[in-house]
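Apart from one protein chain that is not included, each protein chain of the complex appears where it belongs.
For reference, chains read A, B and C in written order, and residue numbers begin at 1 within each chain.
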Amino acid sequence: MSRSLRIAAAGIVAFGTLYALILAVLNAPQMQVNLPQQVALNLEQSGIDHPITAVLLNFRSYDTLLEVAVLLVAVVTGLALRERDALTAHTEQARDPMLHALTRRLLPLLLITSVYILWSGSYAPGGAFQAGALVAAAGVIARLAGYDIASRADVLLRLGLALGFILFLTVAVSAMFGGRPFLNYPEGWAGSLIFLIEAVLTFSIGLTLISLFVHAPGDSSPRGGDDDD
Amino acid sequence: MIVFDILLGIGLILAASGVFLSAQLFRSVVLFVVFGLLLAITWTRLQAPDLALAEAAIGAGLTGVLFLDTLGTLRKAKHKRHRKKETHS
Amino acid sequence: MTPILLIIPLAFAILTLLLPRNWARATIIPGLVLQVGAAVLLCIQIYHDGPQDYALGDWQAPLGISLIADGFSVTLLALTSLVAALCAVYAQYFLTRYPREQRYFWPLFWFLLAALNGIWLAGDLFNLYVGLELLGLSAVGMVALTAEKTTLKAALDYLYAALFGSLAYLAGVALLYGAYGTLSIVQLSEMAAANPTTQVALGLMTVGLLLKTAIFPLHYWLPPAHGGALAPVSALLSALVVKASFYILALLWLDVGALAVTVNAAQAMGFLGAGAIFWGSWQAFQTRQIKMLVAYSTVAQLGYLMLLFPLAIGVSEAAAHLAWQGTVLHLLAHAFAKAAMFLAVGTLVLALGHGRINDFGGVSQRNPVALFAFGLSAVSLMGLPPSGGFNAKWLLLQSAIASGQWHWFVVMVIGGLLTAAYVFRVFRVSFVQTAKHDIQETHPALQFSALALALMAIGLGFASEIPMSFMNLTDFTPSPGGSP
Partner (left out) sequence: MTIDLWYAIVGSIIVALSVFAFLTSRHLMKKLLAFNIMGSGVFLIMVGLPQHQHGVDPVPQALVLTGIVVAVSATALALVILRRYVRAGGNPAP
């Protein structure tokens, strides 16, 4: 009884949401501000040819800084909740020759692709986050194949996780020593600094996502049922 | 091309419904990845190649892997609980 | 000056994450001193020069993101720094029993502070979304720290509520951008008109923020999370974190969407508040665990904040002004009092080894300072003079009279009586009965940091003019009227 009541209530809420959203979407007034135009006008000054990267790492870089902080918070909590036995055997699968062979071919390919995507982000689709995801994919595959990646939560790992954020924050703050506003890039340096930040971010984001996978409690990969006793 | 967009939109809605209606979690997760891939195609239709890339790599790829991996541990935990119950009774 | 308040917590978050445990501990006090100092300096600056905009990266809004430091935001910045500093002093001693949790508590603490400061200063709707997520995830992480089954479940429920709430908020942001083409709060408050898109957007954002503020009947996640976390975490969550989503709610209703909200909707918000006051107080009266009592008290006290909407929308300017001042004062007083109460209760639970109210006999003799702190904060919560809580409720009552809304007057009076009822439950057992079993000594720093916060709640009763004078430096004050 209470279950059907719950479904009925949820149905009403969902229909209300649908009605409201469609109403809002169809009746949207004419926009008074044309932001894409402003982006286009200031693109040259941003030091980046690709508008989305320009928005992410220059016009609205503050959002991106906080977003990297969100990733860090997630991984810090992940590390806090890892179990002490997370470091134990994951050698079991390394014997799987198929997976091993596949990994050895796939890994370089993924890493090269991620470098390409990172590099292309300054003038075409791509950038640190997509590249970081590919690095993470490479890491996850390597981990599944039994490679020992990011399994120890020591200071080196923490440094790697935070490195992108540290560089980003340092560049952002150093502007203030030159009397310029927070998050401003020095004249003429924007392009190269953004690329540097993105490169380090790619590494840190990749490592963050790998750590969240590796340190997730309850054994991150199919072990031979050795923890059942 | 409009027909393609209508079909793609319906496909997204169906995939989402499939995720929610499926009784098995494994099928839900697989359909979720399918949803992510359809969404990646949608982003290219909306002239957002960056988002297509991100959705394929992060939304469908990584999130899918995380879900699948968790599903594995949940199953193990369930087996373990059941076995414990049997030995206790 | 303004971004310093973001840089300090972010930098210390990284420091505490990377440094070895003892060094990390040593950075806490310098960090807090810097933080409080920066907040005070910014307050002085705003007091002299008036509200300020800061274009991050030198990109003016709407292309870039600007920070806005006005009277309201610097008041909240100062509050955050003070409460967080005392909670941190407490945590330093409290967490010595939790070596593993301590390692990750400090980075999360600083990220939480960065998120709070970022929200108070934000001048951009999407940036507020990122800030809310940073706040939510670090708060959830802190709840989950102890990794016990019950706290993990509480953290999960909290996380799901927070995520769902921020998505509802984000949907509203998407609609507003689609309607006006800008995310800047200043621009939107000039443009947003009463049309279906704006109203749907506001509705979605309101639902999401009510869920995140734990307003009745969407409060289900708060008591287990605030009641189950470690004492300093509970204090931070109850005193500060839930206020962030309320702040955004007030910003939306009284500034950005001032032309799109209706009097009826504002009254409906008031009824939710009344529901929160009655339901929260009743649950606080019923519960057996002391920390749950304090957590339910938060549910009830958050209800008073909701009364801002009916008392300030569609009434005379004078009444709206009173409501506005009363609400801000209530927010401040509740933050001090509730932080003090959670810290005091945490000390008592530590001393007794349990949290069952009925077995609280004897703590008055062995832990008088902590119990005194509890009592002082209770005075402010009940709204007895002299306290910040009294002044706040006095202003709110006056506002209700000025606009002739007697039903809200009655709600507040009953709310005060109910608060007295659940608070006196604790005093009755702790004074009357003698100790049944051993009571441990606790570190004086634990008791005195709670007392300091409680004294601030009381002192606010004598120094209400200070926050009030800052409130006059705010860009948005409630507009009389509002569309029918």
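One rule holds for everything that comes next: contacts are C-beta pairs under 8 Å (C-beta built on N, C-alpha and C of every residue); 3 or more make two chains touch, one makes a residue touch a chain.
Bear in mind the structure is a predicted one, so any value in this text is a computation, not a measurement.
Here the chain not displayed is in touch, across the complete complex, with A, B, C.
When the whole complex is considered, the residue among A:64, A:184 or A:204 that touches the unshown chain is A:64.
If you put the hidden chain back, the residue from A:36, A:108 or A:186 that touches it is A:36.
Residues of chain C in contact with the chain left out of this view: 126, 129-130, 133, 137, 140-141, 144, 147-149, 152-153, 155-156, 159-160, 163-164, 167, 170-171, 173-175, 177-179, 181.
Residues of chain B that touch the chain left out of the display are 2, 5-6, 9, 12-13, 16-17, 19-20, 25, 28-29, 32, 35-36, 39, 42-43, 45-48, 50-51, 54-55, 58-59, 62-63, 66-67, 70-71, 73-74, 77. Contact residues of chain A toward the unshown chain are 6-7, 9-11, 13-15, 17-18, 21-22, 25, 28, 30-31, 34-36, 39, 51-52, 54-56, 60, 63-64, 67, 70-71, 73-74, 77-78, 81, 83, 127, 129, 205, 209, 212-213, 215-218.
The rule is simple: only the chains that are shown with their structure count from here on.
Viewed as a network of touching protein chains, the structure reduces to a simple linear path.
Once the centre of each chain is set as its mean CA position, chain A and chain C turn out to be 30 Å apart. Computed from the mean C-alpha positions, the centre of chain B lies at a distance of 37 Å from the centre of chain C. In terms of their C-alpha centroids, the spacing between chain A and chain B amounts to 19 Å. None of the residues of chain B touches two or more other chains. Contacts from chain A toward chain C in the complex involve residues 17, 20-21, 23-25, 27-29, 31-35, 38-39, 42, 58-63, 65-67, 69-70, 72-74, 76-77, 79-81, 155, 158-159, 162, 165-166, 169, 173, 176, 180-185.
Across the interface of their complex, chain A is touched by residues 49-50, 52-54, 57-58, 61-62, 65-66, 69-70, 72-73, 76-77, 80, 83 of chain B.
Against chain A, in their complex, chain C makes its touches with residues 3, 6-7, 10-11, 13-14, 17-18, 20, 54-59, 62-65, 100-101, 103-104, 107-108, 111, 114-115, 118, 126-127, 130-131, 133-134, 137-138, 140-141, 144-145, 147, 171, 175, 178-182, 187, 191, 193, 195-197, 200-201, 203-204.
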